[in-house]
Every structure is written in C-alpha cells, then in structure tokens.
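Okay, here's the structure, questions in a sec.
As you look at this complex, bear in mind that one protein chain is not there, while each of the others sits in place.
== subunit A ==
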C-alpha cells in the first residue's frame, strides 16, 4: 500500500495517540529523508518524546501509520485490515532503528565494550571476535577506547551517553532516534555528546533528535520541527523556524530558551 519514494526513511502519517482519555498526539505528519538530520523542538509535554517512541513501537499509536524504509511499523496491513505483528517481527523492525535515551540506559552489569557488543552478539548472533573489533572501532570513534573495560557506574554521564550512542550504532541502523540525549547531563558534559552527534551527522546518518539544544539545531539540523500540545505547529529549515518563527507559540518558546 505504501507509496514511499526511495529517498524517504521515516514516514509518519496522520498519527494520533492517547494516554487514557488524554490525547497526546494530534494528526502528526512528518517525512524524514535518508541522511536528513531532523531536530524536534518544543516545550515539555508537547509530545515530542512520545512521537519518537512511536517510531520504534515502544509506544503504540491509536490512529495513522508509521513507515520506516517503507516498512509499516508494528502492524501488517492486508486487504484493508490491520493485524498486530508478533513479537519477533517487531523486534526485527527495531533492529534497523537505533535509539539513544535521556537516561542512557546502559546495561549496568556489562562493561562499556560489552554494552556496545550486546546488539551484534545477542541480537544478530555475530561472533564475539567480530563484534569486539566493531565495538572497539565505535568506542574509538566516540573517544572512549580507553574506557572499554569500565562499567557504566565508573563513567561520567557524558561518557555513558557516548557509549550509548556507540551501542546504538553497533546495530548499523537505518535511522537513529535521540530522546533528549543531553537533558540528564551536567552543563559541562553536554558539549562532548553534541560533538559526537555532529560527527555522526556529518557521516550522513539519518537522525531524529528531540532536544532543547537550539544551538545544535541551528548548526546541524537540515530541518527543525516545532511541536506544541501534541501538534506540529511549524517545520522548515533551521534559519526560517529559529530566526523567523511564524507561529506565536514557537516565538514564545524561542524567546525563553534563547
């Protein structure tokens, strides 16, 4: 059914979502092209994290469709009927969608390198030797090769988040979702994580970044989306959304954070 052109990576169509009776997403439509860096801004409670979590089916949607690389997420559609996917199929879809969390969520009983190897070894069934080489190169890329044998509890927040980024990349996903990756960090640690993300953006990774870092959006984003009360109220190039916001809510938000 999907008529997705080949350069669209994530296609969000008329998505609605409720928590009980409370509607958190209203008719959200968004297309993210391959290699695009899309930054989602908005006040707390505007639904931006929820939208992100719908993309890998950590949250279910009440209406609409989400496609990643033309693949309908969470369901299969046959003869106009929607069927829930089995757990295995959902897990398979998630393998192509990396996610970085606000609270890092590194596996506490594994060292940094074991965390990065977890995907290739436990999910893809790669050999340890192979996975270790890949993990080491990723840790080098995020500047933490010397911390490979340390446990998350021995790392700073910024280091943990960089390991988490390496862990997500180890699955070689088609798209990386960032859920407020710097919100739990001390101010002096935010820079190193943003630097890692910029580096990633330069390599052509498709990224959807929910954040409050307007500076990052201006510098790295191909497109900025502004959400408020469950709706996308403005989207466009960073210069236009950040410098000449048309929507009064965007204007109010930016005047507070800038």
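The working rule: contacts are C-beta pairs under 8 Å (C-beta built on N, C-alpha and C of every residue); 3 or more make two chains touch, one makes a residue touch a chain; residues count from 1.
Rule of thumb we're sticking to: contacts and distances are computed from a predicted model.
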Protein that the absent chain corresponds to, by UniProt name, given "Tryptophan synthase beta chain", "Aspartate carbamoyltransferase", "NADH-quinone oxidoreductase subunit L" or "Amino acid ABC transporter permease": "Amino acid ABC transporter permease"
Contact partner of the left-out chain, one of A:33, A:72, A:85 or A:123: A:123
Sole residue of A:50, A:69 or A:114 that reaches the chain not shown, by the stated touch rule: A:114
Residue touching the undisplayed chain, where the options are A:97, A:166, A:197 or A:214: A:97
Residue of A:167, A:223 or A:249 touching the missing chain in the full complex: A:167
Absent chain, residues of subunit A that touch it: 56, 58, 87-88, 91-95, 97-99, 101, 103, 105-111, 113-115, 117-119, 121-123, 128, 131-132, 149, 151-154, 164, 167-168, 171
